[in-house]
Each structure stands twice: as structure tokens, then as C-alpha cells.
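In what follows, a single structure is set out as C-alpha cells and then discussed.
Of the protein chains in this complex, one is absent; all others appear in place.
The chains carry the letters A, B and C, assigned in the order they are written, with residues numbered from 1 in each.
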Amino acid sequence: MSQDRVNDFVVKFANVNGTGSASANSLLMKAIFRMGVPVSGKNFFPSNIQGLPTWYEIRVSEAGHLARSGRVDVMVAMNSQTYLQDLHEVSPGGTLLYDSTWPRDRMLARDDITVLGVPLARMCNEHFKSARTRVLMKNMAYVGALVALLDLDDEVVTALIREVFARKPSAIDANLEAVELGFRYAKEHFECPLPTRVERRDLTAGKIMIDGNTATALGCVYAGATVGAWYPITPSTSVMDAFKSFCERFRKDPETGERRYCVIQAEDELAAIGIVLGATWNGARAFTPTSGPGISLMSEFLGFAYFAELPAVVVDVQRVGPSTGMPTRTQQADLLAAAYASHGDTKHVLLFPANPRECFELAVAAFDLADRLQTPVILMSDLDLGMNDWMTDELEWDDAYRPDRGKVLDAAELESAQSFHRYLDKDGDGIAYRTYPGVHPKGAYFVRGSGHNKYGGYTENAREYQEVVDRLLRKWQTAAGLVPKAVIREHPQSAGVGIVAVGSSDPAVAEAVDALAERGIHVDYCRIRAFPFGPEVERFLAAHDRIFVVEQNRDAQLKALLTLETSCPKERLTSVLHYGGLPIDSRTVVEALLNAIQEGVTA
Amino acid sequence: MSQDRVNDFVVKFANVNGTGSASANSLLMKAIFRMGVPVSGKNFFPSNIQGLPTWYEIRVSEAGHLARSGRVDVMVAMNSQTYLQDLHEVSPGGTLLYDSTWPRDRMLARDDITVLGVPLARMCNEHFKSARTRVLMKNMAYVGALVALLDLDDEVVTALIREVFARKPSAIDANLEAVELGFRYAKEHFECPLPTRVERRDLTAGKIMIDGNTATALGCVYAGATVGAWYPITPSTSVMDAFKSFCERFRKDPETGERRYCVIQAEDELAAIGIVLGATWNGARAFTPTSGPGISLMSEFLGFAYFAELPAVVVDVQRVGPSTGMPTRTQQADLLAAAYASHGDTKHVLLFPANPRECFELAVAAFDLADRLQTPVILMSDLDLGMNDWMTDELEWDDAYRPDRGKVLDAAELESAQSFHRYLDKDGDGIAYRTYPGVHPKGAYFVRGSGHNKYGGYTENAREYQEVVDRLLRKWQTAAGLVPKAVIREHPQSAGVGIVAVGSSDPAVAEAVDALAERGIHVDYCRIRAFPFGPEVERFLAAHDRIFVVEQNRDAQLKALLTLETSCPKERLTSVLHYGGLPIDSRTVVEALLNAIQEGVTA
Amino acid sequence: MTSIAKPRIVHKGLKRNALGLTIRDYEGGMSTLCAGCGHDSITAAIVQAFFELDLPPHRAAKVSGIGCSSKTPAYFLGASHGFNAVHGRMPSIATGASAANRELYLIGVSGDGDSLSIGLGQFAHAVRRNLNMLYIIENNGVYGLTKGQFSASADIGTKAKRGEENRQPPIDAVQMALALGGTFVARGFSGDKEQLVPLIKAGLRHRGFALIDVLSPCVTFNDHEASTKSYAYTRRHSRSAVETDFVPPREPIRTSYAEGEVVPVELHDGSRVLLRKVSRDYDPRNRGAALDYIRARHRAGEIVTGLLYIGEDEPDLHGINHTTRVPLNALPYESLCPGSEALAQVQRRFR
Partner (left out) sequence: MTSIAKPRIVHKGLKRNALGLTIRDYEGGMSTLCAGCGHDSITAAIVQAFFELDLPPHRAAKVSGIGCSSKTPAYFLGASHGFNAVHGRMPSIATGASAANRELYLIGVSGDGDSLSIGLGQFAHAVRRNLNMLYIIENNGVYGLTKGQFSASADIGTKAKRGEENRQPPIDAVQMALALGGTFVARGFSGDKEQLVPLIKAGLRHRGFALIDVLSPCVTFNDHEASTKSYAYTRRHSRSAVETDFVPPREPIRTSYAEGEVVPVELHDGSRVLLRKVSRDYDPRNRGAALDYIRARHRAGEIVTGLLYIGEDEPDLHGINHTTRVPLNALPYESLCPGSEALAQVQRRFR
């Protein structure tokens, strides 16, 4: 009944958090990656530090489909609390691995799957002394069993263990032994490998496995950001952790230990964005990583920055809202809040990375755009992209890159200038020239969130005020031409059906497009990477009379932005929504489109 | 050259703030009102306490058109700083009154208007001793001159003075004398009355002159609000000032001096909304008045209240944004910020009063809706409506009114109940039952902004979470049926052209509709009073193929809400925008429609 | 917030209080905190105090912010309403709750991050208003829930688990409250239940804002060597300045003390706190002196614990506002609405 699934299956781990399973699971994933087979790992963890259920899902896909697939071929059920639920999740023909140290309730069975018991606890208790080690090694023991069952290359695993524990060699032997225990037990008691197994390939060359937050942090370092301000919040915290450690490595004077950066843990998010604005006012590149609640708290200052025209880079690693919501689940539900943050007439530039490589590239772009446009730019990531390890193209860097600091007058220019007026639109692109404090007396002006005229003076005059806010609209037009273009994938035989999506929905949509193609349905795909929308988005929308907007929120927020900010008739847009908090899977998209197209036919 | 303008003209006063002109000007307006002629007064004051230019505009309109008209028939130019500008504003054929104590620069003249000089300062200096009195009485002196020039009923004026200064009789005589001074001088030196003059009518019976903030405060008192929390901010401050004084009058025990209300001046707006939520959680009716910046600061808590389902009444007296903007100018630019306040999928109920009487009525409705829907309700007023004196229908009260507290279980119901689950949708309307702390052990539950299931338990489970947020959408549908209906004015011969507007734009739109009718263009008018939009709005939109959305902001925010939240094709909607900070005038609307309709024809 | 339903087995012969309730009736859901977390001991002390005070659970309301500490209200008083506010904003929720129902027993549980970083402003202003509530800060010097960053209460020189050293001066909630006019200021240690329970009882009975800053080690992120908020360090350096006994109304003071050794303070409901001074040069009813003493001992490297200051005569929020005795949420609508005639009257002014 179980068919072969070489390099095309899902292994899921059910653990208890705080027991060290995370490192074991990702080690296993890394091993498969090194065998040249594309993989991805999704971590479903609780908003808690220790003792609650946590799951890890590894998808192995020779075809390179790395979204969630909805199936589970091998379940490693290490948590008795959730055993029943985990058992039911296994796809027919699949395998379940459990710790047979304790007799398993006979009720907990299914005859359409293979259930394998490994006495993990017993083996580890017999083999290891300290309680802590015994707990940790149980994880490595099931890794060992899987090496046998999935036919992994044990040399790769051994090498990985040596690398991971390079810093404390003492641990290396224990881990190797644990793996060996599990491996031998599996070999002796089961028929290895399983039909779901890994075969070496060469499909991961030029790729890396990295989480989006780390890549974002690298982008901030390479863009030349010197000031980082933040208030810790899941799932954005690792952005600043990574930024700090990279700076410690690359921005610290070996002799004096002096730092060429300054990271400030603010008292809250209102202060964090304020610190960023104080820094960019003075010409430093500055950023703050946060999540939904932070965006709400920053909204007053975001409106200020829009009106006073100060650069700022905000990284919104989105989680499930509203309010505190589910801090350890993913969603794309801050689009409206970010796009129109703050009272009054305001609009903000948004960027949508869809994989870690883009987190890196768009982070750099965010700083250039913020400086060029003199306005906040919000990098819209999310928990799935930010905290999970994704297989992505190697990051590349052009050493010829120099930051675009936008229109800034230096001392010499000010010296020779007749006069300086902060908000004059000399070039007709809606962008005025700015100056930094401390540079030249002629450059002095007031940054203010209150009414001002084009010369920078305070005003309560209707005409003068209007001149300024109307120019801001011209600047918005300019922005639409400067932001990163959408990635458009069109098919020669496409039937005028298109899909639009942003960010981490990409793998699911891409897989869905392929799946539909196999069914002979050819849809075009426009992955938007920025707001405001560029002309290419308008063109795509105009060229399709049926457009599906795939997004991970309840209220169709991307569709709302398309409706408001493009000329596309809203009747052409159909929503495909996924907002339960787990990353969107390809099935959802395929089914939604098939149903809709069905209706279209039957109607 | 100057034609008769009986009961149809505008008097504008140019003063310096902090010189006591305000009371003189409103006294004059009140006098005209008491003569039975409709009037309105608009105050254009600086964001400052003393010494800067300030203007007051009184429109007299037998036809009852009370929006700004764009013309100035009589200018009282008391501020040398702005004299030139004020002179130019006078409409051809108009009159300018100035203080001729000092010789006037000959350059400052116009031959298409009548310029009248009254030696106000001299007269007052000769007549009064103290410096302070001299300054104040100058204002009453020009009032006197105007009584003669505009042919006002001096008995009415005298009576008013006695009332206004009832508390300090000493002032009465001085004021009467000052009026007499100006009156006599005018009679002696000018031909009185002017062609622009007032004739007694009986058109103000059943009307009052009141500002929206005071009416809103009365609404809060009558709705039974007991807890008010706020942080002072222009132009909302007078809401709480009025609420306090009414409560001191009606809610204070004559013997003990104990208060049946509690007003708390919070440390900021985040705290103000928090206090409101703490109070409504415990079953008190609570509210907070604020303006744009406050909405931004409250957005985190607003999202919390939406998700945790707590009532709250927020009064947003809108001012010019973005950011600090122009605190003493008016705008309707917080619609998007309020409708979708906070990160994640959130929507909030908005009410749009269009005159002080509606401020009173919708304030009461806001509390009923907040309790019924268990969610924040935001009363969207603005500076023009909130701080200016409007002629409005008398406020009426039905003593049979009892608050709708919505679905609340009391001790008896809980005692007899099998069990209580906070978020169960028993009635299918998306509204669950709630309980108050301290009532009954069975009623205990946790209010939380984190993920919860329909039983009120904490959850990180996708299905359970989705059940709850999907129900919130059902509740939203219910809301659309409960909110105040739009006021629709249709014309038998209408040519399928409609206007949609909200709030303080009403007088300008109403006048424009009449003006267009005179031109033979009959347009229908739908004044929306709430968001979400009710079925009647859908019907109106469906029935018109050309709809003009008139609003006082730059980004067409009302049009955006209509585009997103109704089925009306956006192509049918055309914006008429006015956002300089002065209240919208009828001309703007008329011209916009004529041009558009022209194009329509020529195109 | 997370909480697992706990099997409620009532052992026969389990002690019952005046209300006939057993201690089980004051418990809540199963804790999901790390094994050994100081916060759990505080939860136990709260349960104990409520049980011994014979308070009906449903007359209490629990408020908290966000953090491991702020999760704990789910673990005690299962029959009381609870409110997890947004991070750092619990004091404003408590203010509104107290305004609406002055008869509630309000218990606020917060963390050092929740109250001294993002929530500093609201905390300070709640103290100023002398809000009638018990406010417990479960102080571990770090942000536990976000995995161990320093909080504003971290001492200079203390080291994070990863070795990073804090060089910013700490904010001490106790000194802060004293400087802001707090009327009941205490410090405890999660490891010392004997001291903590009477403090909680007295705090619940105090009319006004009762602050208890409880040192509560975070075993996962801040219980190591070189941490000044670890169990070991706190045990070594904390020193009780006043020992507190709580005596309910009408109950005679049994234990007899030597002259002058004990200061009895009568609370508004007739109950008393007996303050046994450990060091005679210390007066828990003199705000200035208390502050001076704490600062002095602190310079000497000591963390002073106990009920450090109590003043029963300051008006609370409602005293300041002269609010009617009946809770505002219980006033009949008729007593709130002036009616149509009054409305007609009022409008004369507008004609």
C-alpha cells in the first residue's frame, strides 16, 4: 500500500519545547540539504519557554517545492500529550516512529500506516549518565534511526555533528554515540530504508539554508546602517540579535574594541522609531525591527516622518493579529496598517521580500529608497519567512555598490548656495533637498510635524499647507517608478487568468502554478515586491480579466491596496485567503482556483 | 455699485487673539440669531495663546445656508498686521470698517469698496480708565457701530449684554457704554444702515446655537456615561470640559458633594483608552475624547478592544493632519486611520454627526452600539463642527429611553446557567454573551488580546482561532443593520447624479444641491451617518451611475471606504476634495460638479 | 496566558476557611512556566493569602500585561475574572476598573519589563493616583518571555547569560514608588513565602496603591553566576527590615511583644498590620526615612525587604474624586440621566 516517495516526502517531529529537539531536527534537515536534495523546515512552536508541544516539519522535494504540502509521510511522535492528534495526521501509507520505552496504548493505532517503536529513553538511560544528557540524546537517537530509515549519508551526519559542536568537543562523542544507538536499533529491527527515502542529487549547489531575519540583518550591515533601535518582540528579535553579532565580527576595532555601530534597546516601540528618526535626521542609516503591535505603537511617529520627510527603515516581521494574537504563528495582516499608518493623509512605502535572498537585497534597497525618498520604508516580512530556514540562492554582493543617500547638500554646496529652503521642489520629482545638522549655518531648518510651507517655515495658511501635501503626492508618483519591480511569470498559452501575491506565499503559489499547469490550466503569476505599485503591475492587471489575489490574512488587505491604488476594476479581483497562522500550502491555492474556475464554467 | 443684501451677507472680523474679541463677535452673532435670522459663525484662530492674528466669520442667511460662502461683505479690520490681506478679501461692493485712531496708509485703499473709519481706540481711551478695559471695550465699540450699520435691534443687544455679564454686573455698564459710543459715532458719521443689513424674521424658532463638542458632552451625560478619561488635545478639549460642568450640575449630591461620575485626566492617550476599556470591562459606560494624534496612539488598544470585544466610545474631533498638522484647522482625514486602526485584521464602527443635534443623538447611539456590539465605536466629529457655534434644531429627549446594554448575563442568569462560554455565538448574529467581574463565580473568564477559542480559552490552534475571527465578520454584518441610517434626499427629476458626503460637509453640500437645482441640475444627496454602510447606502449607490464623493481630505478616504466596503464599481465614484483646513464652502462643490458634468458632456 | 485545565481533586479533610472553601478553590489552571520559575512561588503565595483572608474569589479581578509574569493570573483564582492587557498598559486598565467598581479586589501582576520599561509611565501615574489595588512586580531583571534581554531593573555590572554586561543604572520600583507618593511600598522574595503571604494580605486590605516588588528569579535566563537576580545572590544579599504580621478585624493580637518593638498599623477595615522592626533606626511610617534607609543599605550592598512604608491616610482615586460610595457600575440609570426638563433648561443658554 505504501508507494515509493524518493526525495519527495514530509517528515514531521512532535516534541516538547525546551528539550533540545530543535537542533536535532535542523541537523537532520541540513544533512538532506548536503546530500543535494532541496528541503525546507517549518517550526510550529508555542508562545512559551518550556514544556509545551512544539512541531517541526521537514519537506524533502526533488522538484524544489518548498511550501507546506499538507501531507505527513513520516511522523516522529515524541510527545505523549499530542500523540493521538499526531497519529491522525499521518497520511495513509505513512510511517510513525515513537519511543517504545513505555508500552503504547493499543487504542492508539491505525492499520493504514506503519508504526515503528524505538526504545529511545531506555537506550539513552542505559548509555548516558547525566539526566540532562539523557534527555538531549533521545533526540539524537531518533536522528540515528532516521538516518537508517531515510537512507541518509552517515558521513554527512557525522561531519555535521562535528561542525555544530566544534566549540564543545566533549559533546561530539555523546552525539555520535546517540546517533549510532538509534541507527543500529533501526537497522536491526526494521526493514531499512523506508519507501520514503533520500537519494543523493546535485540540486542544492549555489543554494544556502538561512532564515529571513538573519538575511535581513546582513542586508542592514551591508547597506551601512550604523544605528539600530528596537524593543524585543517575537518574531523580529533575531533580526537585531544577528545584526549585533555580525557587527561584533565586522565593525569592531581589533585593538581598541571600539564599535562602528550603536544598537540601542529602547524602552518601547515609540522610542525605538524615535531613535531611528533622530539618527536619520543626522544622516546616519538607522532601522528598527518589530512586529504588528510595534507598528501600531509607531504609527504616530510614522505619520510624523511622512510629513516631516525623514528616512527610516522599519522591518515588520508579521505575526498573527489582531492585538497580541498568536505571536508564534504567521500571517500577512499588517498591510493596511503599514500602508496608511497614522491619522491624516499618509502613505508609506512597503517592500515585500519572498525569500531570504530577497530579505537581504530588499533590506539594502529599503535604505536606498528611504534616503532617496526621504520617507519611511517598511520591509514586510513575516514569521514563516523570518524565523524558518529556507533554501535560497546564495547571497551575492557587488563591491562597487555605494549607498544612494539621495538629495543632501554638503557644506561646500551650502556655502556656494544663494539660499536653502528645505521643502522646495526644484527638480519637479516631488523630492526636495535636505541638510544635516552641524554641517553649515546656511543649512539650518526646523523639522516639524506641524504645518509648514515649502520654505520650511511654520504655517497655518491653507494654500501654503496644500502646496506641501500636494507635492508629497508627486513624490509618491516618483516612488512608484523607483521601487523594486514585480516578478512576473507569464505562460504563452495562459488563458487570461492571473495570480497576484506577495512575500512568503511565493513557494505555495509557484507550486500551485505548476500543479495547475499539469492539469493543463496555465495561469500567469505576478509577485509584487513593493507598494506603491509600479507600471508593470498595472500592465499585468490590465492584461488579465480574471485575477486571483492570494494572501495570508482574513480581510483581503492586498486586494484592498490593489483596488485603491491601481486602475484595475475590483470586479476582476478574486481573493484566495489563508489566515489560520500556519504557512499557506499549495493545495489551498490549487483548490481555490479550481473551484472558482469551475463556477466560472458552470455559471 | 453695492446691491442690497438684506439677511444675506457675511461679516468678517480680523482681530488679535487674547484681546477679548471672541465674546464680542459671538454676542453680535447671537443678536442676529435672536432677530429670527439664521446665522453661523466660524472661528479661524492660531495655535497659540496670545498676540497672533485670528479671524471670525459670521454668515447671515435668510435661506438658512450656513456653510462658508467664500464672500466677505463687511470686514472689520482690527489687526494692522493683516490689514492688507483683509482689505483684499472684501468682495466688490463690500464695506471695510477700521480703527481710524491712527492715520491709515493711503496705499491701503480700494475704490470698489466702502471704507469706514471709526476712532475706536481714541473713543475708548477717552471714555475708560483702566488699560485692560480700554482694550476690551474697543471690541464692544465696533459692535455698537455694527448695530447701527447692520440695523440690529439694540434692545436685543442690550438684553444679551445683561445676560452675558449677569455674573459680574460691574461690567454691564461699561459694555453698554462702549456699544453706545460706537453706535452714536456710526449714526453721526455714516449713512446707516448699510445695504447689507438685517431685518427681523421668525426663522430661528425651535433652533439653538451650540457647538458640537458641548452637544456631544450632553449626549455622554444622557447616555449615562460615568467614566471619562482623556488627555487634553485641541480641538477635543471642550468635550470633557463640558461633560465635567454638566456632571457638576446634574451628578453631584447636594448634601455630601459626592459625584456620580469619575473623570480622569490620563497621562497620555494610550492610558486614556486603557482606562475606558478597564471601565467598560466592568460594565460602566466610558468614553474618551481626542483628536488625530490620539487615534494613532490609541491604535494598539483599539485593535485589542476589537479582538477582545470590549465596548468603548471614542470621540475623534478631527483636525488637519498628518502628524501635529494644523491643530486649529479642520479636516476629515482620520477616516482610514479610524476605520482600520491597529495591525492585523481589524474594522471599527464609525459614526458621522453632521450638526450639533446629531452630535448629541449619535453620542447616545454610540454608547448603545458599543454595548450591543461589544466593540469600540468612534464618533467622527471635526474642529468646524466641534468648536464653532452652529444653528441646529433644539435637542429633544425621550424620558422613556433606557440604555441598550447588549447581551450581559446577570447573577441570576449565571446561577441558573449550565455553563458560560464568553465567545459562543448562540444567536447567530455574531454577538456572544458577556459578564461583569464581581457578579458571579460562573461568569469568570479571561479578557485577552492573544489567541482564544469560542469558549474563551487561550489557543494557538488555527481552526479555533479562525472560528473566532470569522464570527467577528458575522458581527460586522449585524452592525451594518444596526447603525444609524443614511439621510437620503432624492429629487424626482434627478438625472442619475448623486452626491455622497459625511459630517460637517453637509451645509456646503446642501447649499450646493440647491444652487445646482436653480441651474436646473437636479442631484440626489446621500449623507452617510455610519460605517459599516447600511443597505440603504448600497441602494443609493446602485441607483446612480455618477456619484460625487465630497470630503475634506486629500486622499479621498470616504471614497476609499465606499470602494472597499460596498459593491459599487469604483469607476462610478468621483472625488470632490477640500483639504486646506478651512471649512468647505458651497462654491467648491458647485464648481467641481459643473466642471465634471461639463467634461462629461464635452467628452 | 497558556494554561492547562487542572484536575480538581478535593481531598477529604482538606482545611476549609470561613467561607467553607478549600485552598483548591483559590487555585487556577496548571502553570506552563519553566520548572523552578520564581513566578510560580508568588502564585502560590497569592493563593494562600486569599484563602486565609476568606475572600470570595469572584469578588477579585486579576489584571496583568504581557510577559511570563503576566501569564500567572491564569494560574490562580480560577473563579475570578482576568484581564491580560497589552504590554505595559495594565495600570490604565486597572484605573478604569477601579473607577467603575470601587468594591473589586484588584490584583495586578506585572514584570520588570512590563512595568519599568514600556510601562514606566503608566506605573508611575497609577502610584500618583493612589489607585486602590495590589500591584505585584515579579522582578527577575530580564525579559523572560522574549528570551532574556536585560530589563530596566538589571543592576550595573550584572552579566547576561551570553556574557554581556549591563552598564546602565537600574530603576528600583520601590524607590520610585516612595518618591511618587506611594502609600504602601514593600519588597519581597519569591523564595520567602513566610514573608510574602502577610505582605500580600496587608496589600489587599490596604486602601490605596499597594506595591510589592518581588524578586523572582528567572531560572532559564537569569539564575547564573554573575547575575544579581539569581536565587543564590538574592538569598545572600536580601535583608528583612521589618517583619510583618497581618491580623484580621476583631481578632485579638495573640503574640505579645516587648515594649516599642512592634508598630501596629490599623487598616480601614479594622484589620491591623504589626510591623516588627529588625533594625531600630528604621521607621516604616516615615517616607523620607524609609527612602534614606533603603538607599543606605543599598550602598552597603544589601537588598532591603519587608513592608518598607505604609501610610493609611492618603485619599485613593475615589477619595480624590469624591466619588459616591455606590460603585459607578451599580448606579441606576435614573440617577445618571438629568431628563428632558433639565435638557430644556440647559438649552436656554443656547438661545
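The rule is simple: contacts are C-beta pairs under 8 Å (C-beta built on N, C-alpha and C of every residue); 3 or more make two chains touch, one makes a residue touch a chain.
Note that the structure is a prediction, hence the values are computed from the model and not measured.
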Chains in view touching the one left out: A, B, C
Candidates A:Glu188, A:Asp202, A:Glu258 or A:Glu518 - the one touching the absent chain: A:Glu258
Among A:Ala171, A:Cys192 or A:Ala444, the residue in touch with the chain that has been omitted: A:Ala444
From C:Leu21, C:Ile66, C:Ile137 or C:Ile171, residue that would touch the chain that is not displayed: C:Ile171
Selected from A:Val179, A:Leu194, A:Ala279 or A:Leu409 as touching the chain missing from the view: A:Ala279
Candidates C:Leu14, C:Ala35, C:Ala179 or C:Ile253 - the one touching the absent chain: C:Ala179
Where the missing chain touches subunit A, by residue: 33-34, 208-210, 218, 221-222, 224, 226-227, 229, 246, 250-251, 253, 256-264, 266-268, 270-284, 286, 300-301, 304, 394-399, 401-403, 435-441, 443-450, 457-458
Interface with the unshown chain - residue positions in subunit C: 117-121, 124-125, 128-130, 152, 167-169, 171-172, 175-176, 179-181, 288, 291-292, 295-296, 299, 315, 320
Subunit B residues touching the omitted chain (full complex): 18, 46-52, 231-234, 237, 265, 267-269, 293, 323-324
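Throughout what follows, only the chains that are shown with their structure count from here on.
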Inter-chain centre distance, subunit A versus subunit B - centres from mean C-alpha coordinates, in Å: 45
Intercentroid distance (Cα basis), subunit C paired with subunit A, Å: 40
Multi-partner residues of subunit C (each touching 2 or more other chains): 1-2, 84, 86
Residues of subunit B touching at least two other chains: 300, 304, 448-450
